[in-house]
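Okay, structure first, notes after.
As you look at this complex, bear in mind that one protein chain is not there, while each of the others sits in place.
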Amino acid sequence: MKKSNSNKKLAAGLIAIIILVGASALKIGSFLPVIGAQDTPANSYLSEYYISHAVEDTASHNIVTAVLADYRGFDTLFETCVLFLSGITAVMILSTKKKISHDKTIRTINDNSEHIFSSNIMDAAFRIVVPIILIYGIYVLIHGEISLGGGFQAGALLACAYLLDRIIPSFQMRVKHITDEIALITAGTGALFYVITGILPMLNGGNFLEFNKLPFGSGAGDIAGLHSTGILMIEIGVTLCVMGIIITILEVVLERTDFDD
Amino acid sequence: MPILLLEGLLLLAMISIAIAIIFGKNLLAATIIYCGFSFSAMLLYTIVGAADVAFTEAIIGTISTVYFIIAIKSIKNRGEHDEKK
Partner (left out) sequence: MTDIIDRLEFFLADRGIYMLALILFAVGIYGMIACGNYMKKIMCMNIMQVSIIFFFLTFGQKEGGTLPIALENIFSAEAYINPVPHALMLTAIVVSLGTTGVGLALLMKIKDIYGTIEEEEITGKGGK
C-alpha cells in the first residue's frame, strides 16, 4: 500500500515537472540561436581562427587536440588537477586503520567456483583481449594528433585493460597487482610531468606553457615541430594521471568487497 | 532521414530510459539500464558530430557501470556479514 502510494506521488510529480519545464522552455527558447546556423556568436571570432590556423601553428590535423592541449592548455592543467583531487578524496574517505583481511592470494579452481567467469573458455578469451587493449591504448595516445584520440581516451583504455584483468578470477598468475598507493603516485607523477612541461620554457626565456621556447632540437625554423612535441608531452602527463586515478578508485572500492563467487 | 529528426527521436528514447531508471525496483536492473543509457548517449554524441566526445563517453560509460556493480556487490556483502553476526 505504502509502496504504490509513493509510486503514484512520484509519477504525478514527474508529469507535473515535465509539463512545466516543457512549456517554459517553449516560451523562452526564442532567444537561443537556431541550430545549424553559420553566424551564431559561438561560431565567430575565435573558433574561425582556431580552425584556419591549427595545422600551420601546431602541425596536428586533429583540431580538437590542438585546441585542448595547445590553445587551451592552461584549462587542461587544472582539469587534471581536479581529477587528481578526486582520487585523493576517495582514498581519504575510505581508508581505515584496521585492514579488512580477506584473501588476496590467487584463487584456485577448487574454490567453490560456480560463477560463470571461472570457466576456462571465458578466461582464455579475456586473456587474449587484454594485450590488444593495451596496444590499442598506446596507439591512441601516440596518434592523438593525426586522428581521433588523445590523452584522456588513452588513459581510460589502459586502465580498462587492468580492470578487465583484475575482476576476472583466474587460476594462474595475473597481471601484477597494483596497490592504490602506487596508483596514486602514478597519477601525481602525471600531473607533475604536465607542470614540468610548462616550466621548461620558463628556463629558456619564455612564459609558462609557451611552446615556442622549448629547449628541444634546433629551433631554427621548426616552430610547428616544437608545438607538436609539447602536445605529446602534455598528453603523456594526462594519460598517466587518468590511468592512475581510475585504478586508484577501483582498488579502493574493491578492497571492501568480498568476492566469494 | 534528416539529422534533427533523428536527434529528437533519440532524445525521446533517452527520456523514457531515464524514467525507467527512476521507477525501477531492483537495483541491479537499474544499473544495467544505466549502461544502456550511456550507450545511447554515445550514439547521440556521434550524430551531433562530436567524435572525440563519443569515443570518450563509450569508455567512461563502461567503467562507470563497472564501478556501480562493484559497489552494489560490496553493499550486499556488507549486509550479509551484519546479519550473520
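We call the chains A and B, going by the order they appear; numbering starts again at 1 in every chain.
Simple rule for what comes next: a contact is a pair of C-beta atoms (placed from the backbone, for glycine too) under 8 Å apart; a residue touches a chain by one contact, two chains touch by 3 or more.
On a predicted model such as this, the values are computed, not experimentally measured, just so you know.
Remark: the omitted chain is touched by one listed residue; of A:52, A:120 or A:204 this is A:52. Interface note for the absent chain: among A:150, A:198 or A:230, the touching residue is A:150. Looking at chain B, the residues touching the absent chain are 2, 4-5, 7-8, 11-12, 14-15, 18-19, 21-22, 27, 30-31, 34, 37-38, 41, 44-45, 48-53, 56-57, 60, 63-64, 67-68, 71-72, 74-75, 78, 82.
Contact between chain A and the unshown chain involves residues 10, 13-14, 17-18, 20-22, 25-26, 29-30, 32-38, 40, 42-43, 46-48, 50-52, 54-55, 61-64, 67-68, 72, 75-76, 79, 82-83, 86-87, 89-90, 93-94, 147-148, 150, 152, 156, 242, 245-246, 249, 252-253, 256.
As a working rule, only the chains that are shown with their structure count from here on.
For this pair, chain A with chain B, the centres built from the Cα atoms lie 18 Å apart. In the complex of the two chains, the chain B residues touching chain A come out as 4, 19, 22-23, 51-52, 55-56, 59-60, 62-63, 66-67, 70-71, 73-74, 77-78, 81.
Residues of chain A touching chain B in their complex: 7, 10-11, 14, 35-36, 62, 64-65, 148-150, 152-153, 156-157, 159-160, 163, 167, 246, 249-250, 253-254, 256-260.
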